[in-house]
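Input: one structure, supplied below.
The complex is shown incomplete by one protein chain, all other protein chains being positioned as in the whole.
And then chain A:
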Amino acid sequence: MSENDNREPEGQPEASSSPVASEPTVEPAQVESAQTETAQQEKAQTETAQPEPATTDTQPAAAVPSEPEAPAAQTEAPATQAEAPAAQEEAAAPPPARRVETDEEKAARRKAALEAREAAKAAAAQAAAQAAQAGTDGRAAAKAGDGESSEGEEAPPKPPSPKQPLLDKVTRLLRELVAEDAVEEAYINEANDHLPTLVVKNERWLQAASLFRNHTDLQCSYLRNVSGVDYETYMEVVYYPLNMDSRECYCVKVRADRELPSVGSVTPIWETANWNEREIYDLLGIDFPGHPDLKRIMMPDDWVGHPLRKDYVPLDPEV
């Protein structure tokens, strides 16, 4: 089964340095902690600095892949060095004497490992620098391309998205007809067929929704999907209104405070939102004021908590 060996590639450097029996335990731990650090950084960055990850995100992205590779290459040399004394020792000394000797051996090996680690670090830094120069360009493009951020500001000048006029039109309409501050963010999600994506201010959402539905230039009579997402610092409800005649689709996001999340119900505007909102309420605990019958839909009525929240802890210990 190929998916079984889909284990994390971080395991590789450990495996290749395994001849150095006792010391490398430090090393993988370090690699791991470094990775969790970067992971945390990444998380923090994506959470706080969502508008401009095109520049910030690329740094960890470049560092992460080069890190496991570099130590793997570097440790091979010291490993063979350390292996040689180990082999001698096995041949010459009987098992009990060996234990006494290992202390000295250990010191030597520790030194070797330390050197290796430093070398690896240097190599990683070098590789990262190189990657930053050359390799990241593609990555940056891909990163920015997946639409986390503003349109196209990376190094190679890209032609503007074919959907850019659409996005500009909606943004303008919302700013003019709803409120100046109605649109918090607007960008093109390139990976998703250049989907125009907007973040609409929570308080303005209901007005914006009826604009989407009724305005002659939009007429999104079909709401194809409603999703709720728990981003740990805030909640987000994602709507996908669609105009079936012009086949123009948008992604509209509304953010809500995480403690008492509340987003105006669009059930009076699109009837299809009814059960979708009930489901989001049930699984994520987002309140939809204005909903005709907001109650649980999937979980039993007496269920405690909202299972799709990231901090959900099941009450039943057997679950």
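For this structure, a couple of remarks:
In the analysis below, a residue touches a chain if its C-beta (ideal position, glycine included) is under 8 Å from a C-beta of that chain, and two chains touch if they have at least 3 such contacts; residues count from 1.
Throughout what follows, contacts and distances are computed from a predicted model.
The complex appears with one chain absent; UniProt names that chain "NADH-quinone oxidoreductase subunit D" among the candidates "Transport permease protein", "Integral membrane protein", "Heme exporter protein C" or "NADH-quinone oxidoreductase subunit D". Considering A:N192, A:N214 or A:S262, the position touching the chain not shown turns out to be A:N192 (whole complex).
Although one chain is not drawn, its touching partners on chain A can still be listed: residues 3, 5-9, 42-43, 46, 53, 57, 61, 142-143, 146-148, 189, 191-192, 195, 197, 221-225, 227-230, 238, 240, 244, 247, 251, 270-272, 274-276, 279, 283, 296-300, 307-308.
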